[in-house]
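The complex appears here without one of its protein chains, the remainder shown in place.
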Amino acid sequence: MKKIPVSILGATGMVGQRFVLLLDQHPWFQVVALTGSDRSIGRTYGEACRWVLADPMPEYARTMVVQATEPDAESALAFSALPADLAREAEPRYARAGKGICSNASAYRQEPDVPILIPDVNPDHTRLIDAQRKIRGWKGFIVTNPNCTSTGLTMALRPILDAFGIQRAIVVSMQAISGAGYPGVASLDILDNVIPNIGGGEEEKVESEPRKMLGSLSDGKIEPAPFQMSAHTNRVAVSDGHTVCVSLELGKRAAPEEIRKALEGYEFPEAVRGLPSLPEKFIEVRGEQDRPQPRKDRNAGGGMTAVVGRIRPDPVWDIKFVVLSHNTIRGAAGGALLNAELLVAQKYIDR
Amino acid sequence: MKKIPVSILGATGMVGQRFVLLLDQHPWFQVVALTGSDRSIGRTYGEACRWVLADPMPEYARTMVVQATEPDAESALAFSALPADLAREAEPRYARAGKGICSNASAYRQEPDVPILIPDVNPDHTRLIDAQRKIRGWKGFIVTNPNCTSTGLTMALRPILDAFGIQRAIVVSMQAISGAGYPGVASLDILDNVIPNIGGGEEEKVESEPRKMLGSLSDGKIEPAPFQMSAHTNRVAVSDGHTVCVSLELGKRAAPEEIRKALEGYEFPEAVRGLPSLPEKFIEVRGEQDRPQPRKDRNAGGGMTAVVGRIRPDPVWDIKFVVLSHNTIRGAAGGALLNAELLVAQKYIDR
Amino acid sequence: MKKIPVSILGATGMVGQRFVLLLDQHPWFQVVALTGSDRSIGRTYGEACRWVLADPMPEYARTMVVQATEPDAESALAFSALPADLAREAEPRYARAGKGICSNASAYRQEPDVPILIPDVNPDHTRLIDAQRKIRGWKGFIVTNPNCTSTGLTMALRPILDAFGIQRAIVVSMQAISGAGYPGVASLDILDNVIPNIGGGEEEKVESEPRKMLGSLSDGKIEPAPFQMSAHTNRVAVSDGHTVCVSLELGKRAAPEEIRKALEGYEFPEAVRGLPSLPEKFIEVRGEQDRPQPRKDRNAGGGMTAVVGRIRPDPVWDIKFVVLSHNTIRGAAGGALLNAELLVAQKYIDR
Partner (left out) sequence: MKKIPVSILGATGMVGQRFVLLLDQHPWFQVVALTGSDRSIGRTYGEACRWVLADPMPEYARTMVVQATEPDAESALAFSALPADLAREAEPRYARAGKGICSNASAYRQEPDVPILIPDVNPDHTRLIDAQRKIRGWKGFIVTNPNCTSTGLTMALRPILDAFGIQRAIVVSMQAISGAGYPGVASLDILDNVIPNIGGGEEEKVESEPRKMLGSLSDGKIEPAPFQMSAHTNRVAVSDGHTVCVSLELGKRAAPEEIRKALEGYEFPEAVRGLPSLPEKFIEVRGEQDRPQPRKDRNAGGGMTAVVGRIRPDPVWDIKFVVLSHNTIRGAAGGALLNAELLVAQKYIDR
């Protein structure tokens, strides 16, 4: 089978590098274009990119020449790791030119006709693409993956919402420095320190994105899930892996053991079975009193599985627990890649 | 004026070292005895103690000989930095021998006749000593300071409770490694990591101690403040300074600006004015979007002032904010020292 | 082919855990016994072991029952992760019982009849086993791998010594916390800090072990390589990966480019070719001005390749450079495993 040609927009940044890495020898996709800023255009990726990941730069990328962020003839699909302001301007050009965009940027996430997708959580939301094409007159489309903190959180909420309902949630994150990109957080700001704010409207994102993803789609519109959410977002001295403490008021009471069963028993939707990047487990539940931990649990399922622990009664509401997920894999490039695989399976992208 | 002779129980541990440091040239107190474990007894403090603080060991302590933890003839007052199990057994011996105990241990905090004190929060709770003496037949007494995380949190809650009432609270801590003593947290456990649990019943302490301190005393009994509290406690890679994210449902609505005014306008109770260790400010409120931070704010007021920031509306309840306090100064030895000063001022200790 | 039954002595500690991990599905070896201290004996490994590695505990080990450190009937070979004092006493019992010991402990490294081995550096030193058996009357034997800091350093020195000779060396290490085992280094000692000493005679080991390994064996005796060595050893806040700065006075002058060629051109000795744990590259030379770095380079060759960078002229002597190697893989369990594979290939262990 011939592979689907894809491009990576904003390939030299940190999330772009993750795309480059995850697409190395992907069974369905072949990278044919890497785009970058003026500083990088015309240079090889090996020269233009200050590689910051621990795994080495894949060979295929090293000699590719970085291009301007303009739709190329070949790609059927573009992965966007652009900053929000550039994404806002560039992504529609690609959609207009008939490309499917799997964007990690926040630029279009809150548009009513743009889905935020976690394939194993809300695969049906891709149908919003039909409304989007009608409204905007695009041959292509834009879909997004959520903010990195919303990702693991929404994964944990999905089975609980389904089984018990959710009335209210208060969540507090402890986020890794890689979430800020490179160079991102200055070392003087985080060594022996906590920064009790993330900037860029992070708390608002965490308060709205999960509700949109957990909402229901009908008549080309998404009705957000009707629970209330409050978020505190913090930066801590961790390289990768966002930890979130969650307190929930449920629709109906549930013991910790029931919550555990709901999480472990969650079945992958039919739509995602067999996707190459789907992990074996959606959620891993740990029974130890001191897990999940970023250093020990972020690589569960190759960084695609969320890890939940410390499920216990909440003296104010019903239940509390901790959820951890890998912010630059499931929470960014890996999430967008799974989105692309879903879109191929659903034939929004021709293979 | 002659200084009051005091002893430090468990002087070689981390909190014990803070006592040794804070009591150096104290205007009211003079250290006459340092106690330690069998391993240390008979050796000089300079030899027996692996000093871990950044400030150097005070000269007065270096040549003192470490004694067994038995009431000495001279001390009027003992500061206890004992672990809970040893405190449970040793502190009553001192109280029986007529000594006042200012204990940092958790052993007796939940006894109904033992007050947990923050002098500028609940100075009237010292009256519980009278009931305690009657019940136990002691000439001395035991008072305690709260758990390090409860301390700054309770300071922030006091003015809010007074002005607006509190119905429910969900709090999430990010706690410094010094809270676990020395050697305490293994470096392999915390480098590039978060541990989402503290152990030792930390969450239960945080859920109960603030309510006891903010409760009302009558007829020799404390009625805890009638709000609900849920706590998540986490360890992060910070040397000193506990950060707590707080969400509150109030008795009556209040805008962030009103909360700020209540915190900044809090007046020290009459009973504590003029105490040597009282900081200039009870609470410092910061207006920046990224404060308080442990490295920048823990030393406010010499480590005795709590710092509050990011006061903003909570979309689920009423208000949310962040509070930071120095866990081994205000949250441990400094808190116990202020307790002792209050007890002198209130004549529970003769000078 | 039937696998060779092996045991792991001191299996619950940090190096023991690495053995457990590296021996999972090893093509030649099958773990049949795990030994531990009194506290662990009789419990399953899953219960007895506080697992600290980021990779999960292999399934095979979880249900094995921890035994006393006494020679079992089945094992042909024992990997020793014992502390030096226990190793001194236990390892000879195994050797007497006919077992081959591949020891990570320092207890016997300096004995004249015990080889320190890096198979791709000095495979011929296994012949010292013959002398050892004669002297001690053992059917089995003890071989050791070097101290973790000596390992990468000696790998880098081997090709340089061969090509240009070495007169004098001054080396300064920046060592990872995992080198101290678990719990090992207290977090309060290393956060925002450097400890300019390792303890346990680390500097003496680094000053002597490389010279022994690079020495020549004749008449059942090793003549250490005749260069002088001075070491400074430091602990830094790194989880895995020891970095060593090296300044050398050579036997004959060599340009940086010649050193690079010698390092990259080093050919694996015939004796080690085809060993399962041998990495593709002995040494990887990096040309960037800021490499090697622990976080980016420690996993080169699965942690079995040493990485050298910053080869440049030394204004005092001839050449200086930086070498990095993974301290708990090549520098401990992985090194011992490669030793065992060599011993099988050389028929010191029957398969």
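The letters A, B and C name the chains in turn, as written, and every chain counts its residues from 1.
In the analysis below, a residue touches a chain if its C-beta (ideal position, glycine included) is under 8 Å from a C-beta of that chain, and two chains touch if they have at least 3 such contacts.
Model, not experiment: these values are computed from the prediction.
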{"item": "Residue touching the undisplayed chain, where the options are A:Met57, A:Leu191 or A:Leu217", "value": "A:Leu191"}
{"item": "Selected from C:Arg18, C:His125, C:Arg260 or C:Lys320 as touching the chain missing from the view", "value": "C:Lys320"}
{"item": "Selected from C:Ser40, C:Thr243 or C:Thr305 as touching the chain missing from the view", "value": "C:Thr243"}
{"item": "Residue of C:Asp24, C:Asp192 or C:Glu258 in touch with the missing chain, whole complex considered", "value": "C:Asp192"}
{"item": "Where the missing chain touches subunit B, by residue", "value": "54, 191-192, 239, 295-296, 299"}
{"item": "Residues from subunit A at the interface with the omitted partner, ascending", "value": "14, 52, 177-178, 182-192, 237-239"}
{"item": "Touch list for subunit C against the chain that is not drawn", "value": "168-170, 172, 174, 191-197, 199, 207, 228-230, 232, 234, 236-239, 243, 245, 247, 289-296, 309-310, 314-317, 320, 322"}
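As a working rule, only the chains that are shown with their structure count from here on.
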{"item": "Most central chain, judged by mean C-alpha position against the global CA mean", "value": "A"}
{"item": "Residue-number overlap at the subunit A/subunit C interface, same or different (half cut)", "value": "same"}
{"item": "Inter-centroid spacing, subunit C versus subunit B (mean Cα positions, whole Å)", "value": "47"}
{"item": "Chain centre separation (subunit A, subunit C; CA means) in Å", "value": "41"}
{"item": "Shared interface positions of subunit A, touching two or more other chains", "value": "191-192, 239, 295-296"}
